[in-house]
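Left out: one protein chain. Kept in place: all the others.
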Amino acid sequence: MPVKPFVYQSRVRFGDTDASGRIFYVSLLNHFDAAEAEFLRHLGVGYREIQNRKVGFPRVRVECDYTGALVYDDLMDIEVTVDRVGGASFTLGFVVTVEGRHCARGKVTIVCIDRETQRPIPLPENLRSALS
Amino acid sequence: MPVKPFVYQSRVRFGDTDASGRIFYVSLLNHFDAAEAEFLRHLGVGYREIQNRKVGFPRVRVECDYTGALVYDDLMDIEVTVDRVGGASFTLGFVVTVEGRHCARGKVTIVCIDRETQRPIPLPENLRSALS
Amino acid sequence: MPVKPFVYQSRVRFGDTDASGRIFYVSLLNHFDAAEAEFLRHLGVGYREIQNRKVGFPRVRVECDYTGALVYDDLMDIEVTVDRVGGASFTLGFVVTVEGRHCARGKVTIVCIDRETQRPIPLPENLRSALS
Partner (left out) sequence: MPVKPFVYQSRVRFGDTDASGRIFYVSLLNHFDAAEAEFLRHLGVGYREIQNRKVGFPRVRVECDYTGALVYDDLMDIEVTVDRVGGASFTLGFVVTVEGRHCARGKVTIVCIDRETQRPIPLPENLRSALS
């Protein structure tokens, strides 16, 4: 039975646009940051809970394809999915549409590290189960 | 004898602009952040040296008047001056010109705090002397 | 009879914070940008409707006092009010609280210009009435 996908809605703000009249490509990724946070909160493993002085979650890879124009005030539907769960890292996928029109797709890979050694460590068990 | 003013040069980047074709007003303040850092480095009291686990320097007030258009690729001269030195805080002034044309003026007030108590503490002596 | 104030809710995102652990002071102003847009939409004069190739609305002044710490994931209540309505400009006021705790207050002044001449022109009548 298909599960309803998680969708975070976010607006293109004036400060997100650039002189071309479209969204500045980097600015879209700030919306991914918000979508990622809300997706994990939705799964019950929000960063405020799982991130602490001992464990950190740096992003180690991002990619994004911009397939359609996004302009000021567009209300974006950002669908977030789990793309991959590894031993010490996971990858989220993002698909951005505006009223059904495809505008962008991207991925962000997040690794779990020990903040003292700055080395990768296994994902916390509650995060792993939530993502699986 | 007049002292040569400190001027930090910075360019309006494409991501700084908005759909109006001008700089997005908030983005200019990121250039103030860079100018502030370089000004303090120039005085020999760069934040990397004076900021540590015990002492922090949150900004507690900002103001800026935008007097002329700034557009993509403009090379800004940002003059930084010490506007006021208090017991636990100081205020820097910023004047932005492009080829002599006045474009903005602003002020930022920075307070020195004990990071544990989050309460204001006297400015470090070397910072106070550098600013005076 | 008191009118219910307009409040826009917005979260402090991870990208809004800085190495001090608090919100980076400039980032808060991006939330003001969003609150301004939603306030005008709420009044029925959203920028997408009133802004066009002929008329622009550059911000000519911003000020903000930061009175309390804002940290990652804080859910901010940003109350927006009309502070002043002039001939060619208006000023909005912003008060930021988190669970009732006062964190910041600011003002933004917006001027209406003819995009061709880049000179101030009277506020559009529908905007003026909505703000009054």
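By written order: A, B and C. Residues from 1 in each chain.
To be clear about the criterion, a residue touches a chain if its C-beta (ideal position, glycine included) is under 8 Å from a C-beta of that chain, and two chains touch if they have at least 3 such contacts.
These numbers come from a predicted model, not from an experiment.
Screening C:24, C:39, C:66 or C:90 against the full complex identifies C:24 as the residue touching the chain left out.
What chain C contributes to its contact with the hidden chain is residues 14-15, 17-22, 24, 26-27, 71-72.
One chain of the complex is left out; on chain A, the residues touching it are 20, 22, 25-26, 29-30, 33, 56, 58-67, 69, 108, 115, 118. Mapped onto chain B, the footprint of the missing chain covers residues 11, 13-15, 30, 33-34, 37, 46-48, 72-73.
Heads up, the rule we're going with is that only the chains that are shown with their structure count from here on.
Taking the mean of all protein C-alpha atoms as the reference point, the chain centroid lying nearest to it belongs to C. A centroid comparison over C-alpha atoms places A as the chain most distant from chain B. Distance from the chain A centre to the chain B centre is 32 Å, each centre being the mean of its Cα atoms. Note: centroid distance chain A to chain C, computed from Cα atoms, is 27 Å. Annotation for chain A: residues 14-15, 72 touch two or more other chains.
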